[in-house]
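My questions all concern the structure below.
Just one protein chain is left out here, and the rest sit where they should.
Residue numbering begins at 1 within each chain, and the chains themselves are lettered A, B and C in the order written.
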């Protein structure tokens, strides 16, 4: 049983009628439904929102979470630094983390990467093709090559991240750009998967292949150990 | 002074009038000219052809070579296994190797990779865009992002290579494909750079940015050490 | 259910009384027992020996194998090139491979790596300590840090392999040497795990932590897909 917490900023759904229409249960609702659809009884799902007390990310909640998924866009700066440090500590002690789409610019992702995480972008109905370049990776299990997403925001290189530990997917866009859109990173005892498809303006989280990738990512990121790394004086062996 | 040997299969220039027209000095001539144009007095350049005795790759020649560049397409199987083993031995002892375009399917590249090195392809006048994803890499120095190649053969994923040690360039094509077209690998003491742009049917080796990448690659691949790895019984330190 | 084939050269057990005593069921017997002990009903186990027809590695047997483990030492050259090519093809199409100890010098490992796979060694009762450097890796699950192996053959750097995709364990020895003794590699659709502890002269395959690492490796290497990579002409998307 993997205990999953689906976190969403939750602002676009309130402000933008188009988003509320695309995602009547919120972006977190669509992401949760996609995970449930693929992993069923193997997961226990909860959701949390920016506007919840402590953003829904209390010490107790995180201690009971195996994998956290993160979606944010318009309000990255409203996430408190203390909560970011807390989430980072839990990742380093083994909690899995999926960072989705515009979450590339979240405080937690930039803190874990150490880089600006900037990129090129354009919102102009590009078609995105998501190509698998690591077919033996469990995150690519059962995924067609390529995934075709008819309309998407363009994210392009140079994407200012550390070289990923594993590069699973590369996307192309109508405009000719490429993007390392499916990347894994290990930090401390924690596994991180960044996956770029998904935007509030497009129905990407209803796409069955996108949902399956996210579910595969949840399964992959589930922890092996939960121990916080620490400085230790030790005796010879 | 880097001693460079530019190797070419040299068959298309003889058989196909269109190729002879594009490359009147041979593909090796164009590659050599591009290296000379960028590195000038820093290199000593020689060329060798499949039809030379021992394919121009004698023990003595390789011992006097710092970096070998390899272009082949129609006659990979005519390269003798003994010469392939000899080139491999020199790479493992420190000689640099640049594998260009259809050289992906050469015996020497497949031997050093351990995989099929197969890919998707299409010869249909695609435009290729070569995006830099590792801007701090010396092979990317002075290269625009992207390089625009107006007409090219398409090479697409899945490209069956080991995960590169460094991924420097990713290409996109008009048809929507992506390709890890600029990759480095270290094997033994030797450095290997695979660079996909370049085809006998298109004037790619006259493109100034493509020439500069190849010259940067030559400089990067020049050896630090020339020692053949060997099994050794050793005493405690 | 993971279908595992435990391959053993099987010569030392016949020739050397000391080895027959340490491993009365053969080295393959000890390795099988260790996998069964840890994975129980999750695996179906078979064994094969060098002296079996086609070394016990027929097309049919390999087609029915999810993960192959390989132990050899004295007779690497007796393994037929045709069988090596067959095993390589199955690995590239997705079969997992565990290469154990002196298997570093087997034809199949050198073919998949492209390097000499040479190293320093000494057979002098060193103590080996196996340190985990990637605690979130599933192969390290439940493993103490370090594993203490009281008596072992020393394997030391420089180990002439490509940079591993993941470095899970590093060993030290009484003589001061270090060794990248737990490494993963992906080749084609297949996952490869090299694990150095284990020698015919020492009871290493009876060590419970060593057995657990091998069992973890089997689970990790089980295939996601079984498709042979191939050259394909394709249409635009």
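One rule holds for everything that comes next: a contact is a pair of C-beta atoms (placed from the backbone, for glycine too) under 8 Å apart; a residue touches a chain by one contact, two chains touch by 3 or more.
Everything numeric here is computed off the predicted structure, so don't read it as measured data.
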| item | value |
| --- | --- |
| Of A:26, A:56, A:188 or A:223, the residue in touch with the unshown chain | A:188 |
| Touching residue (missing chain; options C:8, C:172, C:200 or C:216) | C:172 |
| Identified contact with the non-displayed chain, of B:24, B:64, B:135 or B:208 | B:135 |
| Contact with the hidden chain (one of B:56, B:94 or B:198) | B:94 |
| Contact set of chain B toward the excluded chain (per top definition) | 94, 129, 134-138, 140-141, 146, 148, 165-166, 186, 188-191, 223-225, 227, 237 |
| Chain C residues touching the omitted chain (full complex) | 127, 129, 131-135, 145-146, 156-159, 163, 166-167, 170-172, 176-178, 180 |
| Chain not shown, touching residues in chain A | 88, 92, 105, 111-116, 118-122, 124, 126, 156, 158, 160, 162-163, 165, 174-177, 185-188, 228-237 |
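Throughout what follows, only the chains that are shown with their structure count from here on.
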| item | value |
| --- | --- |
| Copies chain A and chain B touch via same or different residues, half shared test | same |
| Chains most often in contact, by C-beta pairs | B-C |
| Mean-CA-position distance for chain C and chain B (Å) | 33 |
| Distance between chain centroids, defined by C-alpha means - chain A, chain B (Å) | 37 |
| Chain A: positions in contact with at least two other chains | 129, 134-135, 146, 166 |
